[in-house]
Every structure is written in structure tokens, then in C-alpha cells.
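All protein chains but one are shown at their positions in the complex.
Let's turn to chain A:
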Amino acid sequence: MSTSTFYGEACFVACIILYAQLVSSPNNAFASASSSASSSEAEALLEWKASFQNQTQNNLTSWTYSPSNSTNPKANASPCNGWTGISCNTAGSVNMINLTNSGIQGTLHELSFLSFPNLAYLELSFNELCDTIPPQISFLPKLIYLDLSSNQLSGQIPPEICLLTNLEVLHLHENQLNGSIPHQISQLNFLSELALSHNSLEGMIPASLSNLNNLTSLSLHENQLSGSIPASLGNLSNLTTLHLQKNQLSGSIPPSLGNLTKLTSLSLYQNNLSGTIPEQIGNLKSIVFLELGENQLNGSIPPSIGGLSNLVSLMLRENQLSGSIPQEIGNLKKLIYLQLDTNQLSGHLPQNICRGGTLQSFTAKANQLTGPIPKSLKMCKSLTSVFLQDNHLTGNVSEVFGAYPNLKKVDLSHNNFYGEISPTWGLCPQLATLRIVGNNLTGSIPPEIGNATQIQELNLSSNGLVGVIPNEIGRLTSLQRLNLDGNQLWGHIPSEFDSLKDLEYLDLSTNKFSGSIPSILGDFSKLHYLNLSNNKFSQEIPFQLGKLFHLSQLDLSHNSLEDQIPSEMSQMQSLEIMNLSHNNLSGSIPKSFEQMHGLVQIDMSYNQLQGPVPNNKAFQDAPLEGNEGLCGNIAGLQPCPSMENKRATKKDRRLVFIIVFPVFETLLLLLSFLGIALVRKKRNKEQDT
């Protein structure tokens, strides 16, 4: 207490000094010599307007001297008569300037604050004011409300602001203010709202802010504030909102914050806070939003949190919290959002969760939780999303979930669940995502799942599912991603798949599917990934797959596919990766594959392919072994005999030039020598006779 008095006195002295400095400063804009207060206010406003960038002046066309009396227009000028955004008191002096969202591009420096002795309300938010906040703003003795938020103000918050002794609301959020929070703000005894969020403020939160006994809302979020949260903030007994999220605050959460019994929203997320969550948090009887996520908090979650009966949102994710989740959390009857994910929590989930029937979003993923799904979740009709993946939860998954009218997303992947997939999932009319990857599920896929027609992602991979794909899957016409890989499913791909026109990603690999690859797959025009590898698909690759213009990756390897590779596949112009290895494909690789310019990776090894390898760069490093008669100009392959003939025409021509012509020429020469020799001999003979 003595510290705060000391601060108070020090600040008061500082304020006096600042005031003296300001008054003696040559930059003062004193009121003009004009007689009426109203005309000097008009002048000040018009001077200010004149300093704006040209286009904004159009918004303030009403700011003008009255044209009716031309002899002395200034005498009749009154901003109280219909000037946009200006209101006056009964004495005709401006007491309110409200120019929010008025397209003002300018600064505050040309505004003569001294001209407005009665201004109580200054609202300039959502404009494009730039440059600094002039310290002369402190010359508004009656100012109660100051809102400069959502502009482009820069520089530091002037400490002279402490002279605005009547100020109740100070909004400077969403600007580019820098420097520290001046401790002089603590002098503003009547301040009830302080919003400095969304700036570039740094330094520590002044402990003297605890002097602001009337403060109900303190918003400092989204800055670069550092240091600890001052314990003295626990003295702000009227505080309802404390928002310090997205800063670089460190140290522990002060237990004294538990004294803020009127606090409804406490947001400290995304800082560097460490230490434990103090159990005094349980004293925040009014709390509705408690958000401590994305810090380095350790230790256990205090059970006293279970006493916060008004709690709607509890967000503790991405910390290093350990120990069990207190069972008392099941007592929170108004809880809507429960986010405990990405911690090191162990033990069981609270048994009475969703007791009040209000829980919508429940995530506890990425912890080390064990034990069963709480029975109370079965009747939790309010559920919209449940994320419990990456834990060690166990239990029979077919019994623990019910029918949820609002459930949109479920992920139970990578746990130890067993049992069958419940047909009740079909009774979730809004279900969009169902993921139960990597568990010990058995039994077959229930046909009732086709009733959940809104499903867009269905991932049941890496389980022990058996049986066939039910035809009813064709009813999931919104399906975009279907993963059934890594199970023991058998049978054919149902023809009803042809209605799954929006499919983007299809993975049926590593199962026991058989029969032919249906040609209808070629109609999935948005498909970018198709993996049917490691199955028993047989017969030929349907040429209709060539219609998959946007397919990026195709894996048909490790099947029993036979016959020729259809040349239409070269129409897959977006294909980058193709794996056809380990099949019984025969014939030659279509020459048209030379047109697949996007190909980067190819594997055609272990087939019965023969003939020339197409002239495509992707084949250069491609695994092609285990085939019968592939040939080509590639390392490890024989050069092609027919190719040699064709290629050799070029080579031959060269050979012709290099070998044959010189031979021919020498022959010619020899002949000509012979010829000459013969002629000479004849002549000699003739001469002799």
C-alpha cells in the first residue's frame, strides 16, 4: 500500500512538471483572439480539417461557415449547427466529437486541443490517423472518453495523458504505438476501461496500474510486453476483463489474481508463463472465460477449478500440465468449451463430463490419458466436436457413444479402443469428420454409416476391420477423403462408389480387396491421390483412369493387375508419382507416356513389361527391374533392337559419312589413278608404234 502511495505522489509530481513544461512550450496552440468560444472551436475544427488529405475533406462538407450572413460569416459560425459528428452542451460549446469511421487521413497535430475546454467525448476510431499522439491532448480538462483505436498512430503513449484527470475510458488499441506503457497512466483515478491492445508496446506492465480502483477492463493483449504479471493487479477488485494474451510475459501467474472476484474473462494465452496454475484461481467465482493455453505452465490442474460454476470456456491447451484432470471438472454445468490438448496429462477423463448437457467442443488430444470414455458422454446431446486422438484411452468404442444431433467432428485415432464401429454414427446427421485411425477395431463397417450423409472425411485406417465395403457408402455423396487402408477388408469396390463425385483422396491400400478396378473411378474429377496398392485387384487397369486430370499420385502396386497399360493414362497430365510395380502387367509401356510432363517418380518394376521405355526424364532413375524385355537407353537396360534400327538411321547416316564416304573416295581415287595409268599406257603404246 505504501508503494502505491509513493507511486501516486511521484506521478502527481511528475504530472505537475510535465504540465509546466507543456505550458511553457512554444508549440502551444492557444485560443485565437476571437470573442466567442464557439467560433474559436469552429476555427480549430476547420484548421484541423484543412490539414487532412484531400479526399477526406469531402466527408466533412457540413463543416463550413454559414453562408447566409456574408458581412460577418465568422460570427455566425457554429459547429453546433449540424456539423457532422459534433455535439454541443446547452451553452453552445462542443462537448462531443464523434468521427468514427469517417475516412480521415491526417494527424492530430493540427488539432488545437486548447480550444475545446468542454470536450468530454472524443471518438476518432477506425480512421487513418497517423504520426504521434501529441502531448497537448492533455489540454482537454473535461475529457471523459478518448478513443483513438484502429488508426495508424505511432510513437509512444505521451505520459502527459495523466493530466486527463476525468478520463474514464482510454482506447488506444490497434495502432502502431511503441515504447513502454507510461506508469503515469496510474494517475487516472476514474479510469474504468484501459485498452492498449494490438500495438507494439514493450517493457513491463507497470505495477502501479493497481491504483486504478475503478478499472473494470484491462486489455493489453497482442503487444510485446515482457516481465511478470504484477501481483498488485490482484487489487483491482472491480476488474471484469483481464486480457494479456499474445505477449512475452514470463514468470508465474500471481495467486493474488484469485482476489478478482468480479472477473469474468481471464486471458493469458500465448505467453511464456511458467510455474503452476495457482489454486486460488478457484476463487474467481464470476469467471466465464479462463484461457491459459500456449504457455509453459506445469504441475497439475487445481481441483478448485471445478468450483467455477459459471465457467463456459476452459482453455489450457499446449502447456506442460501433468497429473490427472481433476474429476471436479465434471461439476462445471455451464461448460461449453473444454480444451486440454497437447499437455502431459495422465489418468482418466472426468467421469461426469457434460453433466449440464452444454458441452460442445471437447478436446483432450495429445496427452497420456488412460481409461475409458466417460459414460456421461453418451447422452451429451450438445456435442459438436470431440478430439481425443493420441492418448492411451481404452474401452469398447461401440458402446460409449450415442446419437448426437449436432456432432460434426470426431477423432479417436491412435488410442487403444476395441470393439466394432457403432451403427449409431449413422444417427449423427451433421457428422462431417469421423476418424478412428490406429486402434484395435474389429468387425465390419456398418451399412448404417451411410445415413450420415454429411460425412466429408471418413478415416478408419490401421485397424482390424473385416468384411466388405457396404454399398451404402455410396450415400455419402459429400465424401472428400476416404481412408480404409491397413485393414482386412475384402470383396469388390461397390459400384455405388460412382456417386462419390467429390472424392479428392482415396486410400484403400493394404487390404484384401479383389475384382477389377472399377472404371467409375475415372469420374472422380477432383481426385488427386489414389492408392489401391497391396490388395488383390486383378484384370486390366481401366483406361477411364486417364480422365483423372488432377491426379497427382497413383499407386496400384502389389496387386495382380494384368494386360497392357492403357495409353489413355497419359492424359493424367498432373500426375507426378506413379507406382505400378509388382503386378502382372504385360506389353509395352505406352509411348504416349512421353507426354506426361509432370512425372517425377515412376516405379514399374516386377511386371512382365517389354519393349522400349518411353523417352521421359522420369524413367531415367526409375526402378524397372524384374521385367522381361524392357529396353532403352537407360542404365541397366539393354538397348532396343528396333530402336537401334530407328535410332541407327541417324547413327547409320553418321557411319555412312564417317566410313563409307572416305572408302568410296579412296576407291574413286584408286580408280581414277588406274584410269589415268591405263590411258597413259595406251598413249605410250600408241606413241611406240
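Following the convention adopted for this analysis, a residue touches a chain if its C-beta (ideal position, glycine included) is under 8 Å from a C-beta of that chain, and two chains touch if they have at least 3 such contacts; residues count from 1.
By definition in this document, contacts and distances are computed from a predicted model.
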| request: Name the absent chain as its UniProt record does, using one of the following: "BHLH domain-containing protein", "Phospholipid-transporting ATPase", "G protein subunit beta 5" or "Putative non-specific serine/threonine protein kinase". | output: "Putative non-specific serine/threonine protein kinase"
| Looking at the whole complex, which of A:Gly357, A:Pro405, A:Gly598 or A:Pro641 touches the chain that is not displayed? | A:Gly598
| request: Just name the one of A:His183, A:Arg317 or A:His582 that touches the chain not displayed here. | output: A:Arg317
| note | Only one of A:Ala42, A:Ile86, A:Ala120 or A:Leu482 touches the unshown chain, namely A:Ala120
| remark: Contact with the hidden chain, among A:Ser93, A:Ser219, A:Gln280 or A:Asn391, goes to A:Ser219
| note | Answer key for A:Leu46, A:Met96 or A:Ala231 versus the chain not shown reads A:Met96
| message | Just checking the interface: what residues of chain A touch the absent partner chain? | response | 96, 120-121, 144-145, 168-169, 192-193, 195, 216-217, 219, 221, 240-241, 243, 245-246, 264-265, 267, 269-270, 288-289, 291, 294, 313, 317, 337, 408-409, 432-433, 456-457, 480, 504, 525-526, 528, 550, 552, 573-574, 576, 597-598, 600
